[in-house]
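A protein chain is absent from this complex, but the other protein chains hold their places.
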Amino acid sequence: MPEVVVSIGPHHPALKEPVNFKVVVDGEKIVRLELDLSYNHRGIEKAAEQRDFIRVLPLMERVCGICSHSHSTAFAKGIEELMQIEIPQRAQYIRTIIAELERMHSHLLWLGVAAHVIGFNTLFMWTWRDREAVQDTVEEMSGNRVHYAMNEVGGVRRDLTAAQVTTALERLPNLEERIKKYVDMVNTEETMLIRFRGVGKISREEALRYGTVGPTARASGIDYDIRRDDPYLAYADVPWNVVTDTNGDVYGRTRVRIWEVQESLKIVRYCLENLPEGPIHVPAPKNAPKGEILSRYEAPRGELVHFIRTNGTDKVERVDIRTPTLANWTSVAMCLVNQNLADIPVIVAAIDPCLSCTSRITLLDIHTKKTGVMSLDELIRRNRSRDHGQV
Amino acid sequence: MTEMSSPEVMTGKMKEFGITEQVRKNRIRITTAPDRVHYAIKTLQAMFGFDRLITISAVDNRTTLELIYHLTGPHRMVVSIAVELPRDLPAIATVSGFLLSAAIYERQIHDLFGIVFTGNPNMNRIMLNEDWPSDEYPLRKDWKPGPDTFYGGIKVKRS
Partner (left out) sequence: MAVPAAGLSQRLVNWARVRSPWITVFNSGACNACDIEIIACLMPRFDVERFGILAKGSPRHADILIVTGPVTLKQASRLQRVWEQMPEPKYVIAMGACGAAGGAFQGLYHVMSCVDCVIPVDVYVAGCPPRPDEIINAIVTCLNLLNEDAAHGGKEWRQKKVCPVTGTDAETGKVIP
(Lines give C-alpha, C1' and ligand atoms only; values in the text may rest on other atoms or scores of the structure.)
Protein backbone atom coordinates (compact mmCIF):
# COMPACT_ATOMS: atom_id res chain seq x y z
CA MET A 1 0.00 0.00 0.00
CA PRO A 2 1.46 3.40 -0.81
CA GLU A 3 1.90 5.56 2.24
CA VAL A 4 0.46 9.03 2.23
CA VAL A 5 3.58 11.04 2.89
CA VAL A 6 3.38 14.72 2.08
CA SER A 7 6.87 15.53 0.97
CA ILE A 8 7.04 18.32 -1.54
CA GLY A 9 10.69 18.98 -0.96
CA PRO A 10 13.41 18.91 -3.55
CA HIS A 11 15.34 15.77 -3.79
CA HIS A 12 18.69 15.02 -2.23
CA PRO A 13 21.33 16.93 -4.16
CA ALA A 14 22.99 13.69 -5.18
CA LEU A 15 20.67 13.40 -8.16
CA LYS A 16 20.09 15.94 -10.82
CA GLU A 17 17.11 17.59 -12.44
CA PRO A 18 13.53 17.36 -11.37
CA VAL A 19 11.01 15.34 -13.27
CA ASN A 20 7.65 14.06 -12.22
CA PHE A 21 6.59 10.46 -12.53
CA LYS A 22 3.12 9.20 -12.11
CA VAL A 23 3.43 5.57 -11.19
CA VAL A 24 0.32 3.44 -11.34
CA VAL A 25 0.75 0.60 -8.89
CA ASP A 26 -1.09 -2.52 -7.94
CA GLY A 27 0.01 -3.08 -4.36
CA GLU A 28 3.77 -3.10 -4.73
CA LYS A 29 4.02 -3.92 -8.41
CA ILE A 30 4.12 -1.18 -10.98
CA VAL A 31 1.51 -1.22 -13.69
CA ARG A 32 2.28 1.88 -15.70
CA LEU A 33 4.50 4.94 -15.66
CA GLU A 34 3.64 8.42 -16.91
CA LEU A 35 6.14 11.09 -17.55
CA ASP A 36 6.18 14.86 -17.24
CA LEU A 37 9.35 16.59 -18.40
CA SER A 38 8.23 20.20 -18.26
CA TYR A 39 10.21 21.10 -15.14
CA ASN A 40 13.28 21.58 -17.18
CA HIS A 41 11.98 22.92 -20.46
CA ARG A 42 13.61 26.25 -21.16
CA GLY A 43 12.89 26.95 -24.82
CA ILE A 44 16.42 26.60 -26.16
CA GLU A 45 15.47 25.47 -29.66
CA LYS A 46 13.47 28.61 -30.29
CA ALA A 47 16.19 30.85 -28.88
CA ALA A 48 18.79 29.23 -31.13
CA GLU A 49 16.93 30.55 -34.15
CA GLN A 50 17.66 34.10 -33.09
CA ARG A 51 21.34 33.85 -32.30
CA ASP A 52 24.14 33.76 -34.80
CA PHE A 53 26.73 31.02 -34.84
CA ILE A 54 29.07 32.61 -32.36
CA ARG A 55 26.35 33.37 -29.84
CA VAL A 56 24.48 30.13 -30.16
CA LEU A 57 27.39 27.88 -29.13
CA PRO A 58 27.37 28.95 -25.45
CA LEU A 59 23.62 28.34 -25.42
CA MET A 60 24.08 24.89 -26.91
CA GLU A 61 26.69 24.08 -24.31
CA ARG A 62 24.31 24.85 -21.52
CA VAL A 63 21.65 22.42 -22.63
CA CYS A 64 23.32 20.03 -20.21
CA GLY A 65 26.11 20.59 -17.77
CA ILE A 66 27.56 17.11 -17.87
CA CYS A 67 27.62 16.59 -21.62
CA SER A 68 28.13 20.21 -22.61
CA HIS A 69 30.98 19.54 -25.04
CA SER A 70 28.79 16.95 -26.77
CA HIS A 71 26.09 19.42 -27.65
CA SER A 72 28.44 22.14 -28.78
CA THR A 73 30.54 19.76 -30.89
CA ALA A 74 27.51 18.14 -32.49
CA PHE A 75 26.23 21.56 -33.47
CA ALA A 76 29.58 22.91 -34.62
CA LYS A 77 30.39 19.90 -36.76
CA GLY A 78 26.95 20.01 -38.32
CA ILE A 79 27.40 23.64 -39.32
CA GLU A 80 30.93 22.98 -40.56
CA GLU A 81 29.67 20.22 -42.76
CA LEU A 82 26.94 22.44 -44.17
CA MET A 83 29.52 25.13 -44.88
CA GLN A 84 31.74 22.39 -46.41
CA ILE A 85 34.84 23.37 -44.46
CA GLU A 86 37.36 20.85 -43.13
CA ILE A 87 38.81 21.68 -39.77
CA PRO A 88 42.52 20.95 -39.25
CA GLN A 89 43.72 17.65 -37.79
CA ARG A 90 45.04 19.22 -34.61
CA ALA A 91 41.61 20.67 -33.89
CA GLN A 92 40.01 17.26 -34.44
CA TYR A 93 42.40 15.68 -31.98
CA ILE A 94 41.86 18.36 -29.36
CA ARG A 95 38.11 18.01 -29.70
CA THR A 96 38.47 14.24 -29.30
CA ILE A 97 40.60 14.60 -26.18
CA ILE A 98 38.07 16.86 -24.52
CA ALA A 99 35.20 14.62 -25.63
CA GLU A 100 36.78 11.53 -24.14
CA LEU A 101 37.72 13.33 -20.93
CA GLU A 102 34.09 14.37 -20.69
CA ARG A 103 33.01 10.77 -21.15
CA MET A 104 35.34 9.68 -18.36
CA HIS A 105 34.12 12.28 -15.92
CA SER A 106 30.50 11.55 -16.78
CA HIS A 107 30.82 7.80 -16.26
CA LEU A 108 32.71 8.21 -13.00
CA LEU A 109 30.02 10.61 -11.85
CA TRP A 110 27.38 8.07 -12.77
CA LEU A 111 29.15 5.29 -10.91
CA GLY A 112 29.20 7.40 -7.78
CA VAL A 113 25.53 8.28 -8.09
CA ALA A 114 24.53 4.66 -8.69
CA ALA A 115 26.51 3.62 -5.64
CA HIS A 116 24.82 6.35 -3.62
CA VAL A 117 21.38 5.15 -4.67
CA ILE A 118 22.08 1.71 -3.21
CA GLY A 119 23.64 3.16 -0.10
CA PHE A 120 27.26 2.48 -0.92
CA ASN A 121 28.52 5.95 -0.08
CA THR A 122 32.17 4.94 0.10
CA LEU A 123 32.25 4.30 -3.62
CA PHE A 124 30.40 7.58 -4.17
CA MET A 125 33.19 9.46 -2.40
CA TRP A 126 35.99 7.52 -4.09
CA THR A 127 34.77 7.94 -7.66
CA TRP A 128 34.10 11.63 -7.22
CA ARG A 129 37.55 12.13 -5.75
CA ASP A 130 39.14 10.39 -8.73
CA ARG A 131 36.96 12.39 -11.04
CA GLU A 132 38.73 15.50 -9.76
CA ALA A 133 41.85 14.38 -11.61
CA VAL A 134 39.90 14.59 -14.86
CA GLN A 135 38.46 17.97 -13.87
CA ASP A 136 41.91 19.33 -13.13
CA THR A 137 43.14 18.24 -16.54
CA VAL A 138 40.22 19.86 -18.29
CA GLU A 139 40.61 23.00 -16.24
CA GLU A 140 44.22 23.35 -17.28
CA MET A 141 43.31 22.88 -20.88
CA SER A 142 40.22 25.00 -21.13
CA GLY A 143 39.91 27.19 -18.06
CA ASN A 144 36.72 25.80 -16.57
CA ARG A 145 35.74 22.57 -14.87
CA VAL A 146 32.44 22.31 -16.73
CA HIS A 147 31.31 24.20 -19.83
CA TYR A 148 34.72 24.16 -21.48
CA ALA A 149 33.83 26.42 -24.46
CA MET A 150 36.53 24.85 -26.60
CA ASN A 151 34.58 24.86 -29.84
CA GLU A 152 33.98 27.43 -32.45
CA VAL A 153 32.66 26.94 -35.95
CA GLY A 154 35.88 26.24 -37.80
CA GLY A 155 37.94 24.56 -35.09
CA VAL A 156 38.86 25.00 -31.46
CA ARG A 157 39.51 28.21 -29.60
CA ARG A 158 42.47 27.22 -27.46
CA ASP A 159 45.59 25.30 -28.19
CA LEU A 160 47.30 22.73 -25.96
CA THR A 161 50.84 23.63 -24.92
CA ALA A 162 53.51 20.98 -24.50
CA ALA A 163 53.46 21.49 -20.74
CA GLN A 164 49.72 20.82 -20.58
CA VAL A 165 50.13 17.64 -22.57
CA THR A 166 52.89 16.41 -20.26
CA THR A 167 50.93 17.13 -17.09
CA ALA A 168 47.86 15.44 -18.48
CA LEU A 169 49.83 12.35 -19.42
CA GLU A 170 51.35 12.23 -15.94
CA ARG A 171 47.91 12.08 -14.34
CA LEU A 172 46.74 9.14 -16.39
CA PRO A 173 48.63 6.19 -14.78
CA ASN A 174 47.21 6.89 -11.32
CA LEU A 175 43.72 7.16 -12.75
CA GLU A 176 44.23 3.92 -14.61
CA GLU A 177 45.10 2.13 -11.36
CA ARG A 178 41.98 3.42 -9.64
CA ILE A 179 39.76 2.44 -12.54
CA LYS A 180 41.15 -1.11 -12.52
CA LYS A 181 40.12 -1.22 -8.89
CA TYR A 182 36.59 -0.14 -9.78
CA VAL A 183 36.35 -2.77 -12.48
CA ASP A 184 37.21 -5.42 -9.89
CA MET A 185 34.73 -3.93 -7.47
CA VAL A 186 31.90 -3.93 -9.94
CA ASN A 187 32.45 -7.59 -10.67
CA THR A 188 33.06 -8.91 -7.19
CA GLU A 189 31.61 -6.61 -4.56
CA GLU A 190 28.65 -8.33 -2.88
CA THR A 191 26.81 -5.11 -2.07
CA MET A 192 26.67 -4.08 -5.68
CA LEU A 193 26.01 -7.49 -7.14
CA ILE A 194 22.95 -8.08 -4.99
CA ARG A 195 21.45 -4.74 -5.90
CA PHE A 196 22.30 -4.65 -9.60
CA ARG A 197 22.04 -8.21 -10.84
CA GLY A 198 18.75 -9.13 -12.42
CA VAL A 199 17.27 -5.67 -11.90
CA GLY A 200 15.75 -3.85 -14.85
CA LYS A 201 16.62 -6.48 -17.41
CA ILE A 202 15.92 -5.66 -21.05
CA SER A 203 16.46 -8.31 -23.69
CA ARG A 204 18.13 -7.53 -27.00
CA GLU A 205 14.88 -7.55 -28.98
CA GLU A 206 13.15 -5.30 -26.49
CA ALA A 207 16.04 -2.86 -26.45
CA LEU A 208 15.93 -2.66 -30.23
CA ARG A 209 12.19 -2.19 -30.27
CA TYR A 210 12.19 0.59 -27.70
CA GLY A 211 14.93 2.45 -29.51
CA THR A 212 17.48 2.48 -26.70
CA VAL A 213 20.85 4.05 -27.32
CA GLY A 214 24.18 4.29 -25.60
CA PRO A 215 25.47 2.10 -22.79
CA THR A 216 21.91 0.96 -22.07
CA ALA A 217 21.68 -0.58 -25.55
CA ARG A 218 25.24 -1.88 -25.58
CA ALA A 219 24.63 -3.68 -22.28
CA SER A 220 21.87 -5.64 -24.00
CA GLY A 221 24.18 -6.78 -26.74
CA ILE A 222 23.30 -4.21 -29.41
CA ASP A 223 26.39 -3.09 -31.25
CA TYR A 224 25.47 0.58 -31.76
CA ASP A 225 28.11 3.24 -31.27
CA ILE A 226 28.10 6.37 -33.42
CA ARG A 227 31.83 6.77 -33.06
CA ARG A 228 32.24 3.69 -35.17
CA ASP A 229 29.02 3.69 -37.22
CA ASP A 230 29.28 7.26 -38.47
CA PRO A 231 32.87 8.32 -37.71
CA TYR A 232 33.60 11.91 -36.84
CA LEU A 233 36.49 13.78 -35.21
CA ALA A 234 39.55 11.55 -34.84
CA TYR A 235 37.85 8.25 -34.04
CA ALA A 236 38.72 6.69 -37.35
CA ASP A 237 42.46 7.14 -36.68
CA VAL A 238 42.63 6.03 -33.07
CA PRO A 239 42.62 2.31 -32.23
CA TRP A 240 39.75 1.65 -29.85
CA ASN A 241 37.00 -0.92 -29.28
CA VAL A 242 33.26 -0.77 -28.87
CA VAL A 243 32.27 -2.19 -25.49
CA THR A 244 29.26 -4.49 -25.30
CA ASP A 245 27.89 -6.89 -22.75
CA THR A 246 25.11 -9.43 -22.85
CA ASN A 247 23.64 -9.08 -19.38
CA GLY A 248 21.09 -6.40 -20.16
CA ASP A 249 20.44 -5.48 -16.55
CA VAL A 250 21.82 -2.75 -14.34
CA TYR A 251 24.90 -4.89 -13.68
CA GLY A 252 25.57 -5.09 -17.41
CA ARG A 253 25.23 -1.34 -17.81
CA THR A 254 27.64 -0.75 -14.96
CA ARG A 255 30.19 -3.04 -16.58
CA VAL A 256 29.80 -1.36 -19.96
CA ARG A 257 30.34 2.08 -18.47
CA ILE A 258 33.39 1.23 -16.42
CA TRP A 259 35.01 -0.54 -19.38
CA GLU A 260 34.23 2.49 -21.51
CA VAL A 261 36.18 4.62 -19.05
CA GLN A 262 39.17 2.39 -19.70
CA GLU A 263 38.74 2.70 -23.45
CA SER A 264 38.41 6.47 -23.16
CA LEU A 265 41.59 6.64 -21.18
CA LYS A 266 43.40 4.78 -23.96
CA ILE A 267 41.98 7.15 -26.55
CA VAL A 268 43.07 10.19 -24.54
CA ARG A 269 46.55 8.80 -24.13
CA TYR A 270 46.88 8.01 -27.83
CA CYS A 271 45.63 11.44 -28.85
CA LEU A 272 47.91 13.25 -26.43
CA GLU A 273 50.95 11.30 -27.56
CA ASN A 274 50.19 11.66 -31.25
CA LEU A 275 48.90 15.22 -31.38
CA PRO A 276 49.58 16.49 -34.91
CA GLU A 277 51.09 19.90 -35.48
CA GLY A 278 49.31 22.62 -37.31
CA PRO A 279 46.69 25.32 -37.00
CA ILE A 280 43.74 24.92 -34.69
CA HIS A 281 41.05 26.60 -36.73
CA VAL A 282 40.18 27.74 -40.19
CA PRO A 283 38.27 30.93 -40.92
CA ALA A 284 34.62 30.14 -41.37
CA PRO A 285 32.19 32.13 -43.49
CA LYS A 286 29.63 34.22 -41.69
CA ASN A 287 26.61 32.70 -43.37
CA ALA A 288 25.84 29.04 -43.83
CA PRO A 289 24.45 27.94 -47.19
CA LYS A 290 20.90 26.68 -47.35
CA GLY A 291 20.73 23.04 -46.42
CA GLU A 292 19.85 20.40 -43.93
CA ILE A 293 21.96 17.99 -41.93
CA LEU A 294 21.56 15.30 -39.33
CA SER A 295 24.53 15.59 -36.97
CA ARG A 296 25.00 12.51 -34.83
CA TYR A 297 27.35 12.30 -31.88
CA GLU A 298 28.04 9.69 -29.22
CA ALA A 299 27.47 11.54 -25.96
CA PRO A 300 28.28 9.76 -22.68
CA ARG A 301 24.64 8.75 -22.39
CA GLY A 302 24.10 7.62 -25.92
CA GLU A 303 23.39 8.90 -29.37
CA LEU A 304 22.80 12.62 -29.51
CA VAL A 305 21.17 13.95 -32.67
CA HIS A 306 21.04 17.54 -33.86
CA PHE A 307 18.88 18.05 -36.90
CA ILE A 308 19.90 21.41 -38.33
CA ARG A 309 18.35 23.31 -41.16
CA THR A 310 19.90 26.54 -42.42
CA ASN A 311 18.51 29.17 -44.74
CA GLY A 312 21.50 31.08 -46.04
CA THR A 313 21.76 33.55 -43.16
CA ASP A 314 24.04 33.54 -40.15
CA LYS A 315 21.39 31.93 -37.96
CA VAL A 316 19.88 28.48 -38.11
CA GLU A 317 16.35 28.06 -39.33
CA ARG A 318 15.72 25.12 -37.02
CA VAL A 319 17.77 23.01 -34.65
CA ASP A 320 16.02 19.94 -33.32
CA ILE A 321 17.82 18.26 -30.45
CA ARG A 322 17.10 14.64 -29.57
CA THR A 323 18.89 13.81 -26.37
CA PRO A 324 19.83 10.22 -25.58
CA THR A 325 17.84 10.22 -22.37
CA LEU A 326 14.64 10.93 -24.31
CA ALA A 327 15.33 7.86 -26.41
CA ASN A 328 15.91 5.73 -23.33
CA TRP A 329 12.81 6.80 -21.43
CA THR A 330 10.57 4.38 -23.30
CA SER A 331 12.74 1.51 -22.15
CA VAL A 332 12.55 2.67 -18.53
CA ALA A 333 8.78 2.95 -18.70
CA MET A 334 8.49 -0.50 -20.23
CA CYS A 335 10.96 -2.32 -18.04
CA LEU A 336 9.55 -0.90 -14.83
CA VAL A 337 6.30 -2.71 -15.42
CA ASN A 338 6.00 -5.64 -13.01
CA GLN A 339 9.10 -4.63 -11.11
CA ASN A 340 9.02 -3.65 -7.49
CA LEU A 341 8.29 -0.12 -6.42
CA ALA A 342 11.51 0.06 -4.51
CA ASP A 343 13.50 -0.70 -7.66
CA ILE A 344 12.55 2.56 -9.32
CA PRO A 345 15.60 4.55 -8.18
CA VAL A 346 18.06 1.91 -9.32
CA ILE A 347 16.44 1.36 -12.70
CA VAL A 348 16.05 5.05 -13.40
CA ALA A 349 19.62 5.72 -12.35
CA ALA A 350 20.82 2.91 -14.59
CA ILE A 351 19.99 4.70 -17.83
CA ASP A 352 22.10 7.60 -16.51
CA PRO A 353 19.37 10.12 -16.96
CA CYS A 354 20.35 13.61 -17.84
CA LEU A 355 16.99 14.99 -16.96
CA SER A 356 15.67 12.85 -14.30
CA CYS A 357 15.38 13.32 -10.67
CA THR A 358 11.96 12.87 -9.33
CA SER A 359 11.09 15.76 -7.12
CA ARG A 360 7.96 13.98 -6.26
CA ILE A 361 6.47 10.65 -7.26
CA THR A 362 2.71 10.31 -7.30
CA LEU A 363 1.48 6.83 -6.63
CA LEU A 364 -1.93 5.65 -7.71
CA ASP A 365 -3.17 2.34 -6.48
CA ILE A 366 -5.51 1.04 -9.13
CA HIS A 367 -7.55 -1.13 -6.82
CA THR A 368 -8.22 1.16 -3.91
CA LYS A 369 -7.92 4.35 -5.98
CA LYS A 370 -5.88 5.94 -3.19
CA THR A 371 -3.10 8.34 -4.05
CA GLY A 372 0.02 8.97 -2.07
CA VAL A 373 3.00 11.18 -2.50
CA MET A 374 6.47 10.02 -1.79
CA SER A 375 9.74 11.76 -2.42
CA LEU A 376 12.58 9.92 -4.06
CA ASP A 377 14.49 10.18 -0.79
CA GLU A 378 11.80 8.10 0.92
CA LEU A 379 11.84 5.61 -1.88
CA ILE A 380 15.61 5.25 -1.70
CA ARG A 381 15.50 4.68 2.03
CA ARG A 382 12.80 2.11 1.49
CA ASN A 383 14.93 0.53 -1.23
CA ARG A 384 17.90 0.19 1.08
CA SER A 385 16.11 -1.16 4.08
CA ARG A 386 14.21 -3.86 2.23
CA ASP A 387 15.60 -7.33 2.05
CA HIS A 388 16.30 -7.66 -1.61
CA GLY A 389 15.67 -11.27 -2.45
CA GLN A 390 16.89 -11.02 -6.03
CA VAL A 391 20.40 -12.00 -6.96
CA MET B 1 16.93 -10.65 -44.68
CA THR B 2 18.59 -7.42 -45.59
CA GLU B 3 20.70 -7.29 -48.67
CA MET B 4 23.87 -5.35 -48.17
CA SER B 5 23.53 -2.97 -51.09
CA SER B 6 25.49 0.12 -51.73
CA PRO B 7 23.74 3.41 -51.07
CA GLU B 8 23.40 4.05 -54.82
CA VAL B 9 21.54 0.82 -55.36
CA MET B 10 19.35 1.49 -52.36
CA THR B 11 18.53 4.96 -53.61
CA GLY B 12 17.40 3.49 -56.89
CA LYS B 13 15.15 0.99 -55.17
CA MET B 14 13.55 3.57 -52.94
CA LYS B 15 12.32 5.71 -55.80
CA GLU B 16 8.88 4.11 -55.56
CA PHE B 17 8.20 5.96 -52.31
CA GLY B 18 8.70 9.41 -53.70
CA ILE B 19 11.48 11.81 -54.62
CA THR B 20 14.68 10.17 -53.47
CA GLU B 21 18.20 11.51 -53.38
CA GLN B 22 21.45 10.49 -51.74
CA VAL B 23 22.51 13.54 -49.79
CA ARG B 24 25.69 12.15 -48.23
CA LYS B 25 27.61 8.95 -48.62
CA ASN B 26 25.47 7.25 -46.01
CA ARG B 27 22.25 9.29 -45.91
CA ILE B 28 19.29 9.02 -48.24
CA ARG B 29 16.42 11.50 -48.23
CA ILE B 30 12.93 10.63 -49.42
CA THR B 31 10.11 13.13 -49.86
CA THR B 32 6.71 11.52 -49.78
CA ALA B 33 3.02 12.14 -49.14
CA PRO B 34 1.40 11.79 -45.69
CA ASP B 35 -0.65 8.76 -46.66
CA ARG B 36 2.38 6.88 -48.01
CA VAL B 37 4.44 7.23 -44.84
CA HIS B 38 3.21 4.04 -43.21
CA TYR B 39 3.83 2.00 -46.33
CA ALA B 40 7.28 3.51 -46.76
CA ILE B 41 8.38 2.88 -43.18
CA LYS B 42 7.01 -0.65 -43.08
CA THR B 43 8.71 -1.55 -46.34
CA LEU B 44 11.98 -0.04 -45.23
CA GLN B 45 11.78 -2.03 -42.01
CA ALA B 46 10.97 -5.31 -43.70
CA MET B 47 12.89 -5.22 -46.96
CA PHE B 48 15.77 -2.83 -46.48
CA GLY B 49 16.72 -3.56 -42.87
CA PHE B 50 16.03 -0.17 -41.30
CA ASP B 51 14.95 -1.42 -37.90
CA ARG B 52 15.62 1.52 -35.65
CA LEU B 53 13.98 4.93 -35.47
CA ILE B 54 16.54 7.60 -34.63
CA THR B 55 14.14 10.48 -34.11
CA ILE B 56 11.25 12.41 -35.63
CA SER B 57 12.06 16.05 -36.39
CA ALA B 58 9.54 18.77 -37.08
CA VAL B 59 10.23 22.01 -38.93
CA ASP B 60 8.06 25.02 -39.62
CA ASN B 61 8.45 26.02 -43.26
CA ARG B 62 6.27 29.09 -42.88
CA THR B 63 3.71 27.81 -45.38
CA THR B 64 3.65 24.18 -44.30
CA LEU B 65 4.80 22.08 -41.41
CA GLU B 66 7.29 19.38 -42.23
CA LEU B 67 7.85 16.13 -40.41
CA ILE B 68 10.99 14.07 -40.97
CA TYR B 69 11.38 10.49 -39.81
CA HIS B 70 14.98 9.29 -39.50
CA LEU B 71 15.64 5.55 -39.60
CA THR B 72 18.80 3.50 -39.47
CA GLY B 73 19.80 -0.11 -39.40
CA PRO B 74 22.74 -2.49 -38.92
CA HIS B 75 24.09 -1.57 -42.37
CA ARG B 76 24.67 1.94 -40.93
CA MET B 77 22.77 3.81 -43.60
CA VAL B 78 20.40 6.56 -42.55
CA VAL B 79 17.18 7.29 -44.41
CA SER B 80 15.18 10.45 -43.78
CA ILE B 81 11.55 10.45 -44.86
CA ALA B 82 10.14 13.97 -45.20
CA VAL B 83 6.44 14.73 -45.22
CA GLU B 84 4.76 18.12 -45.59
CA LEU B 85 1.55 18.86 -43.75
CA PRO B 86 -0.84 21.79 -44.25
CA ARG B 87 -0.56 24.47 -41.65
CA ASP B 88 -4.15 24.91 -40.64
CA LEU B 89 -4.97 21.29 -39.92
CA PRO B 90 -1.75 19.32 -39.55
CA ALA B 91 -2.64 15.71 -38.89
CA ILE B 92 -1.01 12.41 -39.66
CA ALA B 93 -1.55 8.85 -38.53
CA THR B 94 0.72 7.72 -35.75
CA VAL B 95 3.53 5.25 -36.35
CA SER B 96 3.81 4.23 -32.72
CA GLY B 97 1.78 1.13 -33.40
CA PHE B 98 4.72 -0.56 -35.07
CA LEU B 99 7.55 1.75 -33.99
CA LEU B 100 7.22 1.90 -30.21
CA SER B 101 9.90 4.47 -29.73
CA ALA B 102 8.00 7.01 -31.82
CA ALA B 103 5.40 7.63 -29.14
CA ILE B 104 7.47 9.97 -27.04
CA TYR B 105 8.71 12.00 -30.01
CA GLU B 106 5.18 12.42 -31.32
CA ARG B 107 4.03 13.61 -27.94
CA GLN B 108 6.81 16.20 -27.85
CA ILE B 109 6.07 17.46 -31.37
CA HIS B 110 2.39 17.73 -30.62
CA ASP B 111 3.11 19.85 -27.56
CA LEU B 112 5.43 22.25 -29.33
CA PHE B 113 4.04 22.39 -32.89
CA GLY B 114 0.44 21.30 -32.64
CA ILE B 115 0.64 18.44 -35.13
CA VAL B 116 -2.06 15.90 -34.38
CA PHE B 117 -1.01 12.26 -34.46
CA THR B 118 -4.25 10.33 -34.82
CA GLY B 119 -4.21 7.01 -33.06
CA ASN B 120 -1.62 7.85 -30.43
CA PRO B 121 -3.29 7.11 -27.08
CA ASN B 122 -1.23 9.44 -24.96
CA MET B 123 -1.10 13.07 -26.07
CA ASN B 124 -0.70 14.67 -22.65
CA ARG B 125 1.58 17.59 -22.04
CA ILE B 126 5.18 16.59 -21.75
CA MET B 127 7.23 19.70 -22.39
CA LEU B 128 5.13 22.73 -21.52
CA ASN B 129 3.78 23.40 -18.08
CA GLU B 130 0.18 22.69 -17.20
CA ASP B 131 -0.94 26.32 -17.27
CA TRP B 132 0.19 26.89 -20.84
CA PRO B 133 -2.77 27.90 -23.02
CA SER B 134 -3.83 24.98 -25.12
CA ASP B 135 -3.80 26.54 -28.57
CA GLU B 136 -0.42 28.23 -28.54
CA TYR B 137 2.43 26.32 -30.09
CA PRO B 138 5.70 28.04 -29.21
CA LEU B 139 7.96 26.52 -31.82
CA ARG B 140 5.93 27.72 -34.77
CA LYS B 141 7.52 30.63 -36.58
CA ASP B 142 4.56 32.95 -36.22
CA TRP B 143 4.22 32.51 -32.46
CA LYS B 144 5.09 35.41 -30.21
CA PRO B 145 4.30 35.51 -26.51
CA GLY B 146 1.21 37.63 -25.97
CA PRO B 147 1.80 40.44 -23.45
CA ASP B 148 -1.31 39.69 -21.42
CA THR B 149 -1.55 35.92 -21.68
CA PHE B 150 -0.66 33.88 -18.64
CA TYR B 151 1.78 31.14 -19.49
CA GLY B 152 2.35 29.70 -16.05
CA GLY B 153 4.73 30.62 -13.26
CA ILE B 154 3.60 33.10 -10.67
CA LYS B 155 2.17 36.50 -11.32
CA VAL B 156 2.53 38.17 -7.97
CA LYS B 157 5.78 38.82 -6.18
CA ARG B 158 6.22 37.16 -2.85
CA SER B 159 4.52 38.84 0.09
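The chains carry the letters A and B, assigned in the order they are written, with residues numbered from 1 in each.
Going forward, a contact is a pair of C-beta atoms (placed from the backbone, for glycine too) under 8 Å apart; a residue touches a chain by one contact, two chains touch by 3 or more.
Computed from a predicted structure; not experimentally measured.
**Q** Using the touch definition up top, pick the residue from A:L109, A:M192, A:I258 or A:A288 that touches the left-out chain.
**A** Hidden-chain contact among the options goes to A:L109.
**Q** To test your reading of the contact rule: which positions on chain B touch the chain that is missing from view?
**A** 128-132, 138, 145, 151-154, 156-158
**Q** In the full complex, which bits of chain A touch the chain not displayed? Write them out.
**A** 7-14, 16-18, 38-44, 46-47, 58-59, 62-66, 68, 109, 125, 128-129, 132, 145-147, 354, 357, 359, 375, 377
The rule is simple: only the chains that are shown with their structure count from here on.
**Q** In angstrom, rounded to a whole number, how far apart do the mean CA points of chain A and chain B lie?
**A** 24
**Q** Quick check: in the complex, which residue numbers of chain B touch chain A?
**A** Where chain B meets chain A, its residues are 23, 26-27, 51-55, 57-60, 68, 70, 72, 74, 76, 78, 80, 99-101, 103-105, 108, 122, 124-130, 138-139.
**Q** Quick check: in the complex, which residue numbers of chain A touch chain B?
**A** 34-38, 41, 43, 45-46, 208-211, 223-224, 229-230, 292, 294, 296, 303, 305, 307, 309, 317-318, 320, 322, 326-327, 329-330, 334
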